[in-house]
Every structure is written in structure tokens, then in C-alpha cells.
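What follows is a single structure, written as C-alpha cells, with notes after it.
A single protein chain has been omitted from the complex, and every remaining protein chain is retained in its original position.
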Amino acid sequence: MATTAIPHEPVARTEHQELPFIRKYIFATDHKIIGIQFLIMSLLFLFVGGLLAMMIRWQLGFPETPMPGGTVLPETMAPGGILLPEFYNSLVTMHGTLMVFFAIMPLLVGVFGNYLIPLKIGAPDMAFPRLNMWSFWIAVPAGILMLAGFFVEGGHAAAGWTAYAPLSAKGEFSGVFAGQQLWLLSLAVLGLSSILGATNYITTIVNLRAPGMTWFRLPLSIWSLFITAILVLLAIPILSGAAIMLFFDQTIGTHFFDPTAGGQPLLWQHLFWYFGHPEVYILILPAMGMVSDIIANGSRKPLFGYHSMIYALIAIAFLGWIVWGHHMFQSGMNPTLGMGFMVTTMLIAVPSAIKVFNWMGTMWRGNIRFHVPMLHAVSFVAMFVIGGLSGIFMASTPVDIYIHDTYFIVAHIHYVLFGGSLFALFGAITFWYPKMFGRMMNVFWGRVHWFLTFVFFNLTFFPMHNLGVGGHMRRLYDPSEYEFLQPLAGTNRFITVSALLLFTVQIIFALNFVISLFKGKRAPENPWDDNGLEWTVPSPPPHGNFVTTPTVYRPPYEFSSPLVEEDHLPQDRDLGQKTDPASAPGTG
Amino acid sequence: MTSDTHEIKHPSYWTIWAILAVLTAAELGVAFLPWPKRVVVLILVGMAVWKALLVALYFMHLRFEKGRMRIFAIAPLPLTVIIVIAVLTEFVW
Amino acid sequence: MAHAAFMESPRDRELGAGVYNEKLGIWVFLGSEVMFFTALIGSYIILRFANPGAFAAPGEVLNIGLTAVNTFLLICSSVTMVKAFAAVHDGDQRQLKLYLVATVLMGAAFVGVQIYEYAHLLHDGFGPGGIREGSHLAERAAAGELSLGTPDPATAGIYGSTFFTMTGFHGFHVTMGVICMTYVTIKAFRGKYSATDHRGVEVIGLYWHFVDLVWIILFTIVYLI
Partner (left out) sequence: MSWMLPPSASTFAGDIDFLYYLILVITGVAFVVVEVGLIWFIIKYRSRPGRKAYYTHGSVRAEFIWTAIPAVTVVAIGILSAPVWTHVKGRFSAPADALIYRVTAKQFEWNFTHPGLDGTLDTDDDFTIRNRLHVPVNRPVLVRLVSEDVIHSFFVPAFRVKQDVVPGLNTQVWFEATRTGEFELGCAELCGLGHYRMRAMVTVHDADDYERWLASRATTTALR
């Protein structure tokens, strides 16, 4: 059998060790190392983003009360531990920015795009390994620029992660000068990194698939990353262009978004959301793909409706381009256009429904193993549905009149991004951790972390719907200013306490992650009995991945196949023509 | 690499170059014609698209690529049209 | 079946799209460039419709003659580029070098002319913020010689903003192209390209033609309309 024929000490590995430290771990061109570099970077940013969220929550739960430890912050941010309104706005802006651009996006695309694509398609590395290295080392300065904004005169960008002009265009309006400019610059630089990465992914998937790895034998994680890469490739340049125009408005006196000299504030919104909506699908599609892998594995069943899952991904990505106006229903945009956007937005529910029900279909009559990745993956489905359904309220233009820019939106954001993307990421990290580091994560603590996160996540974000229904506006420094929000103060405090607990239990994950690196049980080649090509090589895989290029004989989710005794059937196992009709490396 | 058989029916690069140069000169003339602005704009845009197509088809060899590559090249174009048309309706309504 | 061959030759594994990685890569990358210029040019179209009176008639502010020459230069550089590619394809090293050098020179000249143009415009009082007060152009506008800024003079700012951003970013792309092309030229002089392997020449060529193509659009909509 071809699978087990791969020796454990391949030639490639010795060659690997000859690389000096700096080429091996710092300026690495190995996609696996680059993936791990992205992992470290984005987990740090996830942590920082979470920390900012805690400050936000403190202010909302306990306004005018000094924040514990807040006195370490300088006077310009929090005199006496009480956050200033301008600092609060920076916090919200940077929380959104860091989470979206520096945590979730690099985690999904940077980490798993890099790590999984070559391994899962049977390639030795990316098509352009050196470009790959650059894409990481361009992201790092972008992150530094972004963090630098906290230390400049006038504070960091404070116009929200959406940076609506003209507030963001003129320092006089916000009191922020250098901070906003650094913000724009950083995003433009990060954009370059993303575009290089996407170019690489697309080329790799198109050109470097192993023999027999036809399009319809690709795992959904790869399909979703492929479609995501296309979205990145085409959406990010719009942001870069817009960011540069806004940067020029700030620095060299252009007037793109300045209504007093012929500019158009709504133009910024159109450009931002023309990028922004595809962006939110960039933040969910890879999660959906990896969850598909994990759910099929956990259920020990082929993925239900593999082909329609792929078409649904494509449909979501396509529709994602023509719905951006749903963020602008109340912006003064042409209301007739708004109607069109309502219809297209509604339609996105259809491919999403296909995905959700197909995941359920996969579990139906399965033989479900509740390993930690599976717990997270099922939570993903459960939570994404809540976030998706709340999207329907907002898609209905009349209802959106009332709930636009309220906590209903904030609840939606977090159900899709935390309940969705981040749960999927917890699942994906635990699933591929053994492959990445050659060690297993602790199962007991993994379960504890999952359970507590699931509980506190819901306690934190579910009540936000109710705040929104009560009319609670978002980006509101001190809700106690409004009489009609006074009765909601209790809910706000409840959310804050839950959020603090949510943050605290993440320590379990961090510790489990770090301690398992050294103390974890040694991981076998294929700890989850999975079918993907990455599980046919040692954990961690050597430089160059495969000793001999694998040949692929079948689709990725052949669990519980009647052809074999075991309940999994790896993609590269040759059963011979007679027993296996799917054996010929067919067309795609 | 694609096979070389296409090279035969390939028009001379210098011919394309000459057409481009002539079109550019013609554009200069058209721009100052005393015709209604709309007509002039329409003609100019038409000529620009023509020139752009010449470059894409012959200099970038799109004409001789496989169908798949051609799809790649034109895939983003609908997206450019979508945003411009949609935002333009802001000024018509 | 074709697949038997597909599996046997390891090199054929690279044939997913029927082209080699670098070529596929540059086409993919150009897709993102299209979207980048969509943001710039799209904004221009939109802002122009929103402020019909903010843009001067052709030739009033911008020097069309000079730019026409520059356009011609870029078209010439495109044809020399494709000739260089054809030369290396036929294994003609001498012509490859010749045409590459010509392309680099013309590309650099284009950037030079653009810098000269910018200097002049800035001197006349036309900058990214519009028309500078008290400048030569402002006087002409006040004297009613320009169709610019009608009816609301304040909107004229958008004219300068779009002009400098679009042409500036195009110029930046040309500059990057010249730098990369210089690198390719040096490699060509070292004899690194042959009739069978000339990926670098083709890739830089595709980029170069794309930049030329963008200029064709820009020249028409910015200078002539």
C-alpha cells in the first residue's frame, strides 16, 4: 500500500537540517514554517485585540469607574484609570481593525492557506516560495505600523474600522492625525502582503496539484481557500486604492472625500464596502471549508453533498460582490439601489442554508467522534446559524432602519466572526496542531476550554441582540447619557462580566497551546484517522513534504467506505482497478 | 509554453504598432472636433478600447492563449463595471 | 487516455492551467492590478459625473502635445518589448538585448517626461489640491480663460486630486517596470535567457503591456475628454 511506504527519515529531511537557523526559521521559504510564523503573529494580535475588547467592555459595563490597572495608561488615554471618549473610539477602531485584519484574516488565510494548500494537494511547496516569504515579511511591518499608532501624538485612528470619511479624512474633525495616517498606510502595506499571498495560492492550486488530484477531489478546505484567494486578490486592491486616496486627502491635500471641494463622502463608503463585504466572506469561507473537513472526519461519513457544497461556496463568493450596499441602507444612498441590494442580500441565505443543512446531513447517521476539533466545528455550525439569521433582520431594509448601527449589528458581527470564524479556527488549530508541531494538545483541557468558551461566548454576545432591539447604538462611549438606555445598564454589566470571563478562559487555550509544544504526547502520522494527503507524511512533515509525489485515487471524504475494513480510506491508497471503481486518476 | 504553430498567422508587431500610433494621432484630432461633447467622448472611448484591445490581444498574446487563460484575463472586468454603474446611479436618481 | 501521459512525466504536473507558474502568477497578479486601477479610475469617473464643471477642457491646463509624445513613446516601448520577446523566442540574443535596452530607455524617458510635466504644472499652480491661489492658473481662471470650476470654483480641487493620483500611480507602475526590466536586461546580457527558457522576459513583458494598456485608457479619459 502506497500510504505506508513513505519512510520516516526521508532524504529531504537531512537536507533540511543543513539550512542555517536564519534561513530555516526567520527568512524561511518553507510554507510550513511561514504558516507557523503567521500563526504566532496572528495569535499575538488576537490577544491584543481581546485585551482592547476588555477595556471597551469595562467602560460599557462600568462607566465612570476607574478600570482596574487602568492607571498604567498615560493621561492622554485614561486619566486616573477612567477611559477618555477619544481613547474609547480608538479602542473600538483598533479592536475591529486588529481582529479583522491582523487576527482572523491572517489566521485563516495566512496560516491555513500556507500550511494546508501544498500538503493537501500533494505539492512540495508553494509555487513561489520566496514570494511567500515576502508576503509574511511585508505583513510584519504592516503590523508594526498599526501598533505604532498607539504611541503617536493625537492617539490612534478613531473613526471606526470602517473609517468613514470625512471624519477620517481631516484631522480637525477627529483630533487624530498621524494615527489615522499610520492606519491607512498599514492597511495598504498589509494589502500588498495579502495580494502576493493570494497570487501564490491561486497559482499553486491551479498548477501544482498532484497527479489524480482533480478539481473535484480537492478537500473543501482547499476549495474554500482557493475561492477566498480569488476574493482577496480582487477585493483587497479596492481597499488599497481607497486607502491611498484617503491617505492623500490627509497628507497632500487632495479632495476625494471632501464635500467642500467636490469630493464625495459616500464614495468612500461604496469603495470600502465593495471591498468590505467580500472581506467578511474572506473571513468565513476558509472557516467553512475547514469545518467541512473536520465534520466529515468527526462524523466518519463522506461529506453530504460535496458538489453542492462547492457550488454553494462559489455562489456565496459571487453574490458577495453585489450586496455591499446593505451596509449603506441608511447612508443616503439611492433608495431604489437599496432595494436591489436587499434582494441580493436575501439570496445569500440560500447557499448558506445549503451549507448548514449539508453539514447536518453529514452528521446524520454518522458515528460521531467528539474529539476537540469536532466540538468546535459543531459549535461553529450552531453559532454561525445564529449570526446568519440575525443577518436576515438587517437585510430587510425597513427593519434595518431601526437596528442599523445598534448592538444588534455588534451581536451579528460577533456571532459570525467569533462564533463562526474563531470557533472554526479553534477547531482547525486543534485539528492540525499535531501535524504542525508533532505533538498532541491536551484533550481534557481542550474540552474544558471549549465548554467554557461556548458558554461565556453566548452569555457575552447573545444579550447584545436585546440591547440592539432596545435601540442601543454602537460605538457609544457612555450609554448612560441616554435616558432610554438606562434600563439596559444591567444587561451591559452582565455582558461585561461574561466578557471578562470569556477572555480569562482563553488562558486555558494559550497554556494548552504552549505547554503541549513541549510536553504534549508525540503525535503519530495520522492521529484523527483522516484521508487527506497531509496525514500520510510524518508529523511535522519534512522540508519538501513528500518523498515521492503522491498519486490521488479518490475524493477526500471516503469515510466508512464499504470497500475497506477501516472506517477511513486515504486519498492516495491504491486499491487496484478491480475493487475500486474510483481508482483511476480521472478527469476533473 | 504554448506551441509555436500560432506564430504563422500572427500579424507583424510593427503593423499593430502602426495602428496604435495612427489611432493616437486620430484621437488628438477627434478631441478638438467641434462636435457635441457626447459624440466626441463616445468616439474617443471607442478608440481607447480599440487600442487597449490591440495591446491585450496581440502584445499580451491573449488572442493566442488557451480559452482558460482568456477567461482569467477578463474575469475581473464585470466587477469593475458593477461598482462604477452602481455608484453612478447615485447621481442620476 | 491523455491522463496516462499526464501522470508519467513529472514536469507535466506543472501544466494545471497549461502555462508555467510564473506566467500564470503574473496574470493572476494583473487581475489584482485591474481592481486597483478600478478603484482609482472608477472614482474618477464617478467624481467627474458628480462635478461636471470641475474639469478643464482638453489642452487648457494640461499640455497635450507633450503627453501625446509621451504616449507615443510608451507605445513604442511596448512594441520593442514584444519584439524582444519574439527575439528570444527565436533565440536571437543580439536583438533581445537591443530591444530590451530600447524598452528600458523609453520607459525611463516616459517617467522623465512625466516628472517634467508635473514640475511645470505645479509651477503653474496646478497641484493635487486643485488650483493654487494667486498662481498663474488662478489668474487665468479668474480672467475666465478656463472652463474650469464652473459653476462652483471650489469643486476644481477634485480635478487636481484625480489627475495627480491616477497619473502618479501609473507613473509609479512604470517606474517599477523600469526597475524590473533593468534587472531582466542585465540578466539578458549575462545570457540567462534562451529560446527554450525565457520566462523572465515574457513575465516582465506582460506587466509592461498592461501598464501601457492602462496608459491608453488614462490618456484618453484624463487628457482628451
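Lettered A, B and C in written order, each chain numbered from 1.
Keep this in mind: a contact is a pair of C-beta atoms (placed from the backbone, for glycine too) under 8 Å apart; a residue touches a chain by one contact, two chains touch by 3 or more.
Computed from a predicted model, the values in this text were never measured in an experiment.
All shown chains touched by the missing chain in the whole complex, by label: A.
Touch with the chain that is not drawn comes from one residue among A:I33, A:L266 or A:I316, which is A:L266.
Within the complete assembly, A:P463 is the residue of A:P463, A:G532 or A:P550 that touches the hidden chain.
Taking the complete complex into account, A:M339 is the one of A:I26, A:M339, A:V443 or A:A510 that touches the chain left out.
Against the chain not displayed here, chain A makes contact via residues 84-86, 89, 158-160, 164, 166-167, 173-175, 259-260, 263-266, 299-306, 308, 330-332, 334-336, 338-339, 342-343, 346-347, 349-350, 353-354, 356-358, 360-361, 363-370, 378, 381-382, 385-386, 389-390, 392-393, 395-399, 401-402, 404-406, 463, 465-466, 469-471, 473, 475-479, 481-484, 491, 559-562, 567.
Heads up, the rule we're going with is that only the chains that are shown with their structure count from here on.
In whole angstrom, the spacing between the mean C-alpha positions of chain B and chain C is 14. Rounded to whole angstrom units, the spacing between the C-alpha centres of chain A and chain B is 38. Annotation: 35 Å between the Cα-based centres of chain A and chain C. Looking at chain C, residues 17, 20, 28, 31, 35, 38, 46, 50 sit in touch with two or more other chains. Touching two or more other chains at once are residues 76, 79, 83, 87, 90 of chain B. By the touch criterion stated above, chain C contacts chain A in their complex at residues 3, 6-7, 10, 13-17, 20-21, 24-25, 28-29, 31-33, 35-40, 43, 46-47, 50-51, 54, 127-130, 152, 154-158, 160-162, 164-165, 169. The touching residues of chain A, when paired with chain B in their complex, are 234, 238, 266-267, 270-271, 274, 321-322, 325, 333-334, 336-337.
Every residue of chain A that touches chain C in the complex is listed here, in rising order: 127-128, 131, 195, 198-200, 202-203, 206-212, 233-238, 240-242, 244-245, 248-249, 252-256, 258, 260-264, 267, 271, 549, 551, 584-587.
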